[in-house]
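The complex appears here without one of its protein chains, the remainder shown in place.
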Amino acid sequence: MANTNDTMTVKVWRGDKNGGAYQQFVVPRQDNQTVLDVVSWIQQNQDPNLSYRFACRVGMCGSCAMMVNGTPRWTCRTHVNKVLDANTLVVAPLRNLPPIKDLVADMDPFFDKWIDAGGHHDPSASRYDAMPQIAPDDAQRAVANESIECINCAVCYAACDTVAHNENYLGPAALQRAWTLYNDEKVNDTDAVLAAVSGKGGCHNCHSQGSCSLYCPNELNPMRAIAGLKAATIKHQLKRGR
Amino acid sequence: MIKGIKGHRNHPLWYAYALHRVSGLALVLFLPLHFYVLSLALTQPQRLDAFLHWTEIPAVKFAEMGLVFLLSVHLLGGIRLLVLELLPWSPRQKTWAAVAAGGALFVSGAFLLNAV
Amino acid sequence: MNIRLYMAQRLSAIIMIPLVFGHLGVMIYAIQGGLSAGEILSRTQGSVFWFMFYGLFVIAVSVHGAIGLRTIMSELLRWNDIALDAIMWGFGLLSIFMGARAVSAVTWL
Partner (left out) sequence: MMTVRANIQRHDTDILVLGTGGAGLFGALHALQSAPLNTKVTIAVKGLIGKCGCTRMVQGGYNVALGNGDSVERHFMDTINGGKWLPNQDMAWRLCTEAVTRIHELENEIGCFFDRNPDGSVHQKAFAGQTADRTVHKGDLTGIEIISRLMEQVLARPVEKLQEHRAIGLIPTPDGTALSGVLFIDMRTGEFHFVRAKAVLMATGGGPTMYKYHTPSGDKTMDGLAMAMRLGLPLRDMEMVQFHPTGLLAGDHTRMTGTVLEEGLRGAGGHLVNHQGNRFMFDYSDRGERATRDVVSRGIYAEMRKNNNPDQVGMFISMAHLGPENVRKKFAGMVKRCADSGFDLAGGQVEVVPTAHYFMGGVVVDPETRTSIEGLYVAGEDAGGAHGSNRLGGNGVANSTVFGGIAGDNMGLDIRKMRAHRDPDETVIAAEMERALYPLSKPVGNLHQLRKNLQNIMWDDVGVMRTKTGLERGLGRIADIRAQLYETGVDGGNLAYNLTWHDWMNLASLVDVSDVICRAALARENSRGAHFREDFPEPGNLDDSYFTVARQVGDAIEVTQEDVQFTIVRPGETILPEGEPETLVGEHA
């Protein structure tokens, strides 16, 4: 197939944890075509051995993120027109995570850190208690609500150079989750939340590079959440008188 | 934006970060030298004077100015970071931070032109 | 980086803001007036104010720079904690020592 206006060049990273290289394909262009569609087309029509991951195909599950022309993106909702550069797409597995095969990255480190950052609710009431009354315009609740749409896609994690350079760093998504918990009135032990993000890989490692907030497909703002944590930890530390 | 920069880095906040780091590192390297020169005043005032004359040479002056430039860049960048981290965020802060990053660049650029 | 280093670095940064403005001011003033060792020294020597000013500056910048250096070394060269702490303390103490000499040279009688 010649590379005409009706087609595009797609370079796809092939390999596994032992290394890999880019392989080139020519893919027909279509209206309403997403990067996931391009990758699927290659697997369905050109190379049945190509591996990639997706589930919901509508931007809800955060399974399909990849590096597209050097930038991390959710591929199921990235229109080809938006990212095509010189009629070429370069697709690779998500950065800052170990590759499993081809475009599939191992997300375990991302979730391990999510839990390390204290990213789960520690109940203060039981299923037999009433649900707390919380006014929707409560200021603290508004802050907690801001990051509720996080789909744990790890796009922010891949965008962050601090993650790349500092293996302990918990990363933007996990820290943002901690910030939400900190602001959740249902959480009793906010000290524990702050302690979890104050260690070696904690929020204080963030250099406010802002790539997380820029690339978050849901327009969330982890940079702001992390800044919130920094200020909160300081306030807490000063209060303790040390 | 700038061609050839890795995709995910190509935005003002990342440049601001890089500039802050480079300037910080340069200042760290320069600091002992600076202290050394000043301490000459104690032992050999005439050598300090000689040194200060030496700084009249344009190239040296330029290098010194470069340091002043770095200090001011780092200062402005540092203030930006402190504001961003320690003061409460307004809804517009994300844009504001980007503007500030550009602003720091601009102000320090102007300073450089002025000083030379 | 943990919270203590972070706080030390931010605190020293805040302290330095007025100091750097002051220092930059002096330098610009000095540049415009032409600069000699004598002139500098006549302004500063014997002045408790300048002693405090630069003394504080040296402490703050040593703390701040040492922690900053530690961060950079950790991220760029991925040194282990022992090496990192060594360079931090090494640089910090050297910087305080040299800085103290410079301050005393400039402000002592």
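Each chain gets a letter, A, B and C, in the order it is written, and its residues are counted from 1.
In this section, a contact is a pair of C-beta atoms (placed from the backbone, for glycine too) under 8 Å apart; a residue touches a chain by one contact, two chains touch by 3 or more.
Computed from a predicted structure; not experimentally measured.
Asks: Considering the complete complex, which visible chains touch the unshown chain?
Replies: A
Asks: Which of A:Val26, A:Val104 or A:Ala164 sits in contact with the chain that's absent?
Replies: In the full complex, the listed residue that touches the missing chain is A:Val104.
Asks: Where the complex has a chain not shown, which of A:Ala125, A:Ala192 or A:Leu238 is the residue touching it?
Replies: Candidates A:Ala125, A:Ala192 or A:Leu238; residue touching the omitted chain: A:Ala125.
Asks: If you put the missing chain back, which residues of chain A would it touch?
Replies: Contact residues on chain A toward the absent chain are 16, 30-34, 36-37, 40-41, 43-45, 48-63, 76-79, 100-102, 104, 107-108, 111, 114-115, 119-121, 123-137, 141, 144-145, 148-152, 177, 181, 184, 186.
We adopt the following convention: only the chains that are shown with their structure count from here on.
Asks: Determine the centre-to-centre distance between chain A and chain C, using the mean Cα coordinates as centres, and give it in whole Å.
Replies: 39
Asks: Among the residues of chain B, pick out those that touch two or more other chains and give their numbers.
Replies: Only 21, 85-86 qualify.
Asks: Quick one: which residues in chain A touch 2 or more of the other chains?
Replies: Correct list: 230, 234.
Asks: Within their complex, state which residues of chain C touch chain A.
Replies: 1-3, 5-7, 10, 74-76, 78
Asks: Mind listing the chain C positions that touch chain B in their complex?
Replies: 10, 13-14, 17, 20-21, 24, 27-28, 31, 35-38, 40-41, 58, 61, 65, 68-69, 72, 91, 94-95, 98-99, 101-106, 108
Asks: Would you mind writing out the residues of chain B in touch with chain A in their complex?
Replies: 6-9, 11, 13-14, 17, 20-21, 81, 84-89, 93-94, 97-98
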